[in-house]
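All protein chains of the complex are present and in place, except for one that has been dropped.
Chains: A, B and C, in written order; residue numbering restarts at 1 for each.
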Amino acid sequence: MSIEYTSAEMMTVTAAKALENGMTCFVGIGLPSEAANLARLTHAPDVVLIYESGTLQTKPDVLPLSIGDGELCESALTTVSVPEMFRYWLQGGKIDVGFLGTAQIDRYCNLNTTLIGDYQAPKVRLPGGGGAPEIATCAGEVFITLKHSKRTFVDQVDFITTLGFGRDGKARDGVPNIGRGPTRVITDLCVMKPDPETRELVVVSLHPGVTVEQVQDATGWEIRFAEQLDTTPMPSANELDVLRDLKARTERKHAGEA
Amino acid sequence: MSIEYTSAEMMTVTAAKALENGMTCFVGIGLPSEAANLARLTHAPDVVLIYESGTLQTKPDVLPLSIGDGELCESALTTVSVPEMFRYWLQGGKIDVGFLGTAQIDRYCNLNTTLIGDYQAPKVRLPGGGGAPEIATCAGEVFITLKHSKRTFVDQVDFITTLGFGRDGKARDGVPNIGRGPTRVITDLCVMKPDPETRELVVVSLHPGVTVEQVQDATGWEIRFAEQLDTTPMPSANELDVLRDLKARTERKHAGEA
Amino acid sequence: MAEFLSLHDAVARYVEDGATVAMEGFTHLIPFAAGHEVIRQRKRDLTLIRMTPDLVYDQLIGAGCAKKLIFSWGGNPGVGSLHRLRDAVEKGWPHKVEIFEHSHAAMACAFEAGAAGLPLAVLRGYVGSELPSVNDQIKFIECPFTGERLAAVPSVRPDVSLVHAQKADRKGNVLVEGIIGVQKEAILAAGKSIVTVEEIVDDLEAGPNACVIPGWAIDAIAVAEKGAYPSYAHGYYPRNNRFYKEWDTIARDRDTFQTWLDENVFNAGGQAQ
Partner (left out) sequence: MAEFLSLHDAVARYVEDGATVAMEGFTHLIPFAAGHEVIRQRKRDLTLIRMTPDLVYDQLIGAGCAKKLIFSWGGNPGVGSLHRLRDAVEKGWPHKVEIFEHSHAAMACAFEAGAAGLPLAVLRGYVGSELPSVNDQIKFIECPFTGERLAAVPSVRPDVSLVHAQKADRKGNVLVEGIIGVQKEAILAAGKSIVTVEEIVDDLEAGPNACVIPGWAIDAIAVAEKGAYPSYAHGYYPRNNRFYKEWDTIARDRDTFQTWLDENVFNAGGQAQ
């Protein structure tokens, strides 16, 4: 039996698998939210999803368009104020994993969601930091998911909105009360992890059918590959069914709106 | 028609009259609570009573024994956490008047509720500061009510738990974001106000039948009397009726408890 | 003590040219009706504060009301850019807007500190971020007990805050329910506050620890039915996600935006889009 799936589905399913049952996950909107909810609907029914809008332990039936859709509150255990969310739950150390997207990422996993070009005269103005700068430092660890391209994977981000490991890979060293930082990056081509010593991103697993050259061509620096380079497991039929149902439900819900 | 009343009733009625309708009042337990509720039940129906237990705008039917009786919550507009009460409502500048009792008070209106004697080897250990230190500095002004005696009115308090105007009367001068401090002290004998210049307590009004000598005998320093020394208005029949009903209701309620 | 005013009168009385203004509502209960009234009254040189500028500030900036923007995430949620904000920042249209950029954690703490009457908020924030290098409002202090370096930002203390809520009772006490964001903080931190509500009721029917703001802590209450539309009001109407997507097209082009603004704000009486 051969299973058909898109590279976007491969990315989401792989990102979902990174989450373990029972983890508390601070969820960014978009791809992270899709992956986190897929995890909840498949192998990790007790994963705890937390959105920065204040919704604690939420179980939306469809994917939210915004970080504060009504669905998130209605299906949450409880909803707290935004200051409480950032103070007690994130800074207070209650989050196992922060799940983030980004516009740019570099070899030391630094994230840029602020702007392309120079800060005073930007070529492209991006939305800004939002919750990410403190999610990346206060959560126990960080997963990052985004599409792989030379535009997004750059040698040096134009601006460090959110810390990975700094310009030299050492920015977390000796800092008290800081999380482990990014532990894996999941794209539509592969899975990467920071080198335990240098913190430079290393490809540890290629998605089925993806070549080393494809990854290198989509990366803005000479990326390292692990000596033991794995093949990422394929999505199962069930994972794909659940993901497609979720996306179809979401589509119908948002299309049906006034 | 002659009206009979006790000196304790005179004190409570006079303290109640200090509160104006619509004021927001942070209420201490005991005498202040009795006076504040009498005000609410007589001339100031829209006085807003706030207790440090988090009960905002409460209207208890009987006087609470503790600062956090269930009655306070049940009759409140809403109940907030204790950190929110002290941060947003008191320190946030939402309180017009703090209404306090005390164990000791001195000529500069400093309050001691910590101990008698030396801190390291106390003769009598009192309950401590509670909410008073910040009520006295963050509220717009402070009313104080207590029974008059040489034990309570001392030249210098053993310990400044809560600031009046300091050991020299100048401790509020030049301090940013501080309330006006004590503006009147009501006892069973008289009403006192701080001198506008020196901040020393001055008797401005004697209760009916009370003499200058009685006040001096009950005060631990040579207390000043205003040139224009008023006589405090007597309680009205209605005020006494309402107060006695309130106290009888309170008595019945608490006696009837398991 | 809250006074019941028309939205027109509340904005005319409390929002002055040059004022520092916070309009809050985190995705939920965004005060669009109030924002549109500010646009209609052609207020100018405002310093606008908001964690997520959203469409409401895109509209205010495009309409030329803003001089400065203090924010932490300036996108159209789930859709993309705020084109009017970008046009102002990148091209200076209709005029240049100065931006002061924070993280959500810092803004949330700054609202909290403002409500708490403090001049600063302290947080474990901005570690390794380059935001402090472009925003001189971000400083660092040392904990006197542990020596830890912590971020400090000025508290948010707007001249006036505008928020939307579900309902008020006849004394002006307001209930906010669902995603409550930083609305309570915005009201308590402000010099003056205007709350628009869906309706006035006899009884708020709130639980003992619900988010209720007493009328005496609010300056003006104005009824604005669907006042948060196209965002939503929990228990009243859902978010119009379609409009949020359509906004991308409307706002991308200056002329289309101007036409939309004329039709839906300037010529729309006191109604929100």
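The rule is simple: contacts are C-beta pairs under 8 Å (C-beta built on N, C-alpha and C of every residue); 3 or more make two chains touch, one makes a residue touch a chain.
Quantities reported herein were computed from a predicted structural model and do not represent experimental measurements.
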Chain not shown: contacting residue from B:43, B:147, B:172 or B:224: B:172
Contact residue for the chain not shown (choose from B:9, B:52 or B:96): B:52
Touch with the omitted chain, as defined above, among C:5, C:118 or C:261: C:118
Selected from B:14, B:37, B:137 or B:232 as touching the chain missing from the view: B:137
For subunit C, the residues touching the chain missing from this view: 117-120, 122-124, 137, 139, 141, 143-146, 148, 150, 152, 154, 177-178, 180, 206-211, 234
Interface with the undisplayed chain - residues on subunit A: 22, 24, 48, 56-57, 73-74, 76-80, 87-88, 91-94, 138, 177
Missing-partner contacts on subunit B, residue numbers: 29-30, 52-55, 64-70, 72-74, 79-83, 85-87, 90-91, 110, 114, 119, 122-134, 137-138, 159-163, 166, 171-172, 175-178, 254-255, 257-258
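Note that only the chains that are shown with their structure count from here on.
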Most central chain, judged by mean C-alpha position against the global CA mean: C
Averaged-CA centre spacing for the pair subunit B and subunit A, given as whole angstrom: 57
Inter-centroid spacing, subunit C versus subunit A (mean Cα positions, whole Å): 28
Residues of subunit B engaged with two or more neighbouring chains: none
Residues of subunit C touching at least two other chains: 112, 184-185, 211
